[in-house]
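First the structure, then my questions, so here it is.
Moving on, here comes chain A:
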Amino acid sequence: MTLLLAIVTGSLYAAGIFLILRRNMVKVIFGLILLGHAANLLIFTVGRLTKGIPAFVPEGSDMLTGRFADPLPQALILTAIVIGFGVQAFTIVLFKRTWLTLGTEDLDMMKTTDEPPKE
Partner candidate 1 sequence: MNQILVFPILFPLLSAITMLFFRRSVAIQRIISILSSFLLLAAAGWLLAAVISGGMLTVQVGGWRAPFGITLAADLLSAVMVAASALIGLTTVLYSLATIDRERERFFYYPLLQFLMMGINGAFLTGDVFNLYVWFEVMLISSFVLLVLGGTPVQLEGAIKYVTINLLSSSVFLAAAGILYGMAGTLNMADLARITPHLPQQNLLTVVSVLFMITFGVKAAVFPLFFWLPASYHTPPVAVSAIFAGLLTKVGVYALIRFFTTIFSHEAVFIDEVLLAASALTMLSGVLGAAAQYDFRRLLSFHIISQIGYMIFGLALHSPLAIAGALFYIVHNIIAKTNLFYISGIVERITGTYDLKKAGGVYAGHPVIGMLFLIPALALAGIPPLSGFWAKFVIIKAGFQAGEYAVTGIALLVGLLTLFSMMKIWNEAFLKDLPQPQVEGNRYETMGFGRRLLFFSPVVVLGLVTVLLGVFFEPVFRLAETAAAQLLDTQAYITPVLGRVK
Partner candidate 2 sequence: MNHLLYNILLAIAWTLLTGEATIPTFTAGLVIGYLLLWISRPALGGGAYFRKIPLVFMFMLFFIKELLIANLKVAFDILTPKDYMEPGIIAFPLDARTDMEITLFANLLTLTPGTLSLDVSRDRKTLYVHALYVTSADAFRKELKEGLEKRLLDVLR
């Protein structure tokens, strides 16, 4: 499964990059979200996979022993997901606002801030 997840992670990255390279703003949003997924899945996979043994201390015991899933990458991903959610919500609204204000979704039409000074 690690191999499959590595492939999935790679595909998510590839798709994310491909989409943020589009001229259409909306696609860029999707690309950014995919990149978020990709990073999360990457952390999950490199934190090593453990099947079916979540990190919960069982009832009647003081500690968890034996094989169990590493809780730290999970906590990191949780934080990253939530942060990603906040940032993405902002980004989506930013793109919407931009579209409403500028009237275009074509990123190649948005070059005024980089325009070379007029001679």
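Selection rule: all candidates are chains of the complex that A comes from, given by their letters.
One rule holds for everything that comes next: a contact is a pair of C-beta atoms (placed from the backbone, for glycine too) under 8 Å apart; a residue touches a chain by one contact, two chains touch by 3 or more; residues count from 1.
Remember, it's a predicted structure, so these values are computed and weren't measured experimentally.
*Asks:* All of these sit in the same complex as chain A, but only one touches it there. Which of 1 or 2 is it?
*Replies:* 1
*Asks:* Inside the complex, what are the residues of chain A that reach candidate 1?
*Replies:* Residues 16, 20, 25, 28, 32, 35-36, 38-40, 42-43, 46-48, 72-73, 76, 79-80, 83, 86-87, 90-91, 94-95, 97-98, 101-102, 107, 110-114, 116-117 of chain A touch candidate 1 in their complex.
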